[in-house]
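Of the protein chains in this complex, one is absent; all others appear in place.
Chain lettering (A and B) follows the sequence in which the chains are written, and residue indices restart at 1 in each chain.
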Amino acid sequence: MSTNHLFRARLTWTNLGNGLLVLMGLSVVLPFFWLILGSFKTGAQLNDPTLLLFNPTLENWNEIFRSGVLESTWRSAMVAFITVIFSIIIGSMGAYAISRYRSGGNVARFSILAAQVLPPAVLVFPFLEISYQLRLNDTVFAVLVPHLSFVLPVVTWFLIGFFDAVPREVEEQALVDGLSRIQALRKVVIPQVSPGIGAAAIFGFVLSWNDLFYALILAPGNSATLPVKIASFNTFRGVELGAMCAAILVAVVPVLFMSFFIQKRLVRGISGGAIKY
Amino acid sequence: MYEGVQMSLRLRLMLPLVVVFSASVGYPLLHAFYLSLTNYKITSRGDTKIVWLQQYIATLQDPNYWSSLRVTAVFVILAVFIEFWLGLFVALALQKQRKIKDLTRSFLLAPMFVTPIAIGLMFRFILNQQLGVIPTFLAKFGLAYDFFGPGKALFTIVLIDVWQWTPFMVLLLLAGLEGLSKSPFEAAKIDGASALFTFRKITLPMLMPVISVAILIRSLDAMKIFEYVFAITRGGPAIETMTIQYYTYQTGIQFYRLGLASAMSYLMLIIVMIIAVILFRRVEATRKNQ
Partner (left out) sequence: MATIELRKVYKTFGNIDVVKGLDLVIPDGQFTVLVGPSGCGKTTTLRMIAGLETVNSGEIIIGGKVVTKLEPKDRDIAMVFQNYALYSHLTVADNIGFPLKAIKFNKSEIKTRVLGVAQSLGIQELLDRRPKELSGGQQQRVAIGRAIIRSPKVFLFDEPLSNLDAKLRLEMRTEIIRLQRRLGTTVVYVTHDQEEAMTLSDVMVVMKDGVIMQMGKPEEIYRKPKDVFVAGFVGSPRMNLMSGKAKSGLFTTESGCQFKIDSSINGEIIWGIRPEDVKILNTKPDAPQAKVEIIEQLGPRAIVTLQVNEQQITAVVDNDHLQKIDNRSDIVIDSSVEDHHYFDAKNGLRLIDN
C-alpha cells in the first residue's frame, strides 16, 4: 500500500515537470510556426489568420531581400564582431590584472558593474550629439563605440570571474618552469580560461547583435543594422504584414540554429565562474 | 604579494581597458550631465544656453514622467516575479531530465537570444485584434480579449517579456542548481524528507545567492524596456504603457529636446543606481550567509 503511494507521488512531480516543459516548448514553437505560415501568405490570405492550407507565395521574401535586409545583416555582424574582438582582447588584459593584482581595487570592479547597469537612455544623447559634430551620424562607426560601452563591461566582468577561478599555483608553476609573467599568461593562463572566453564572446556578440536602441537613434537610415531594418517593416497594412513576418524570421532563424550549440557552452561557462558576484 | 617589478606589467594590462572605458562610458556620462544642464535642442544648434537645474525641475514637475516611472515599476515587479517562479519550476524540471537534454534546453533557451524588436513585432502579429491568430482563435470560442486595449496592454507587455526572458532566468537558476553539492540532498533523502520539504528547507536556501543575483540582473535589465513598446503600443493606449525609457526616447528624438531628455535619463540613472546598490547589498548578504 505504502509503496503505491510513494510511486504515485513521485510520478506526479516528474509528470508535472514534464508537462510544464511541454507547455513551454509549445509556447515557443507555435508563434514561430505562425510566423512561417504568415511569411508565405499574400495580403488577402493574411486576412484569415487561421488559414492553414493555401498556395504559398515567395513575394514577401523577395521583397525583404530587395530592401536591403542582407546588407543590414552584414552590418550587424561586422559591428558585433569588431565589438566582441576588441572587448575580449582589452577585457581579458584588464580582467587578468584586476583578478591577479587587484588593480584598481574596488573602484574598478564597481565601475565595471555600474557600466552594465547604466540605462542606454543616458549615454545615447551625448553619442548622438558627438556623432553629429563629427559628421559621423548614421554610420556604422557611430554604432560601434556605443556598443563597446555595454559589451566591454559585460565581457570584462565575466572574464574577471573566470580568471579568479584559475588556481594561482598553475601560474606559479609556469614561472618556476622558466616562463616570464607575460609568457605564463599567454601559454598557461589563457588556455585555462578559454571556455570562459568562449562564453563571454558569445554573450557579447548576442548583446551587440540584438541592440535596437542605440542603432535606432544613431544609425536609423542608410547604415541600419538588422534590428533597425526589421523595425522598419512594422506595419499594419495587410499587404505588408507578410513581409514583416519574413523580416522577423530573418532575425529568428539563425538564432535558433545557434542556440543549440550555444546553450551547453553557456551553462558550463556561467556556472564556471561568472555567477560569482 | 606582487609588488615593485610587476607595476609596469600591471599598467600595460590595465591601460587599454581604462582608455576605452573612459572614452566609451566615462566621457559620454559626463557629457550627458553637461547636456542635462542646457536647453539643447537638435534643431537649434548654436543657440544653446546653460539653464542649470531647470530641466530637472521641469522633469520632476512633469506628471507624465511620474506616470512613466510608475508604469515601469509595475512592469518590472510583475515581470520579474512571474519570470522568477516560472523560471524556477522550469529549471527544476530541466534538471530532472535524463533524455534529450540538449535539444530541450536549446529550444527553451532560444527566445532570449532573439532580438527583442523581432519578438515585439511577432507578438504584435499574433495578438492583433483583427489579424492576429490568437484573438481569432479565441473568438471561435466566443471569448473577446483585446490584448492591447485599455487596462490590458501593460499586462500583455509583461507577458511578452515573460515569454522572452524566462529562459534567461532558467539559464541562471539551472546553472545554480547544477552547481549545488549533492550531499545535503542525499542526507535529506535518508532522513525521509518529502520533495516539498526538501525544496523549501534545502534547495531554496542553498540557492539563495544565485537567486539574488538572477533577480538583480533581470530587474536592472527589465527597467530598460523599450523595444516592445516601440514595436506595438508606442506608449498607448493613452500613456498606459509609456515606460521611462520610451518616454525619454520620445522627448529626445521625437521632440528633439536633448537637454530635457538628458535630465530625465540622469534622474532615472540615479534611481537605477539606488535600486542597484540596494539589490547588490542583498546579494552580498545572502552570500555571507552561506
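One rule holds for everything that comes next: contacts are C-beta pairs under 8 Å (C-beta built on N, C-alpha and C of every residue); 3 or more make two chains touch, one makes a residue touch a chain.
Everything quoted here is computed from the prediction, not taken from an experiment.
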Residue touching the undisplayed chain, where the options are A:51, A:113, A:179 or A:253: A:179
Residue numbers in chain A that touch the chain omitted from display: 167, 169-170, 172-180, 183, 188, 191-192, 194
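By our rule, only the chains that are shown with their structure count from here on.
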Complex contact set, residues of chain B against chain A: 2, 6, 9-10, 13-14, 16-18, 20-21, 23-25, 27-29, 31-32, 35, 40, 42, 45, 89-90, 92-94, 96-97, 102-111, 113-118, 121-126, 128, 131-133, 136-137, 140, 163, 166, 171-172, 174-176, 178-179, 195, 210, 213, 216, 220, 223-224, 226-227, 230-231, 244-245, 248-249, 252-253, 258, 261-262, 264-266, 268-269, 272-273, 276, 280, 283, 287
Parts of chain A lying in touch with chain B, wherever the complex brings them together: 9-10, 13-14, 16-18, 20-21, 24-25, 27-29, 31-32, 34-35, 38, 46-50, 86, 89-91, 93-94, 96-98, 100-101, 103-104, 111-130, 132, 145-146, 148-149, 152-153, 156, 181-182, 206, 209-213, 216-217, 226-227, 230-231, 233-234, 236, 238, 241, 244-245, 247-248, 251-252, 255-256, 258-264, 266-267, 270-271, 275, 277
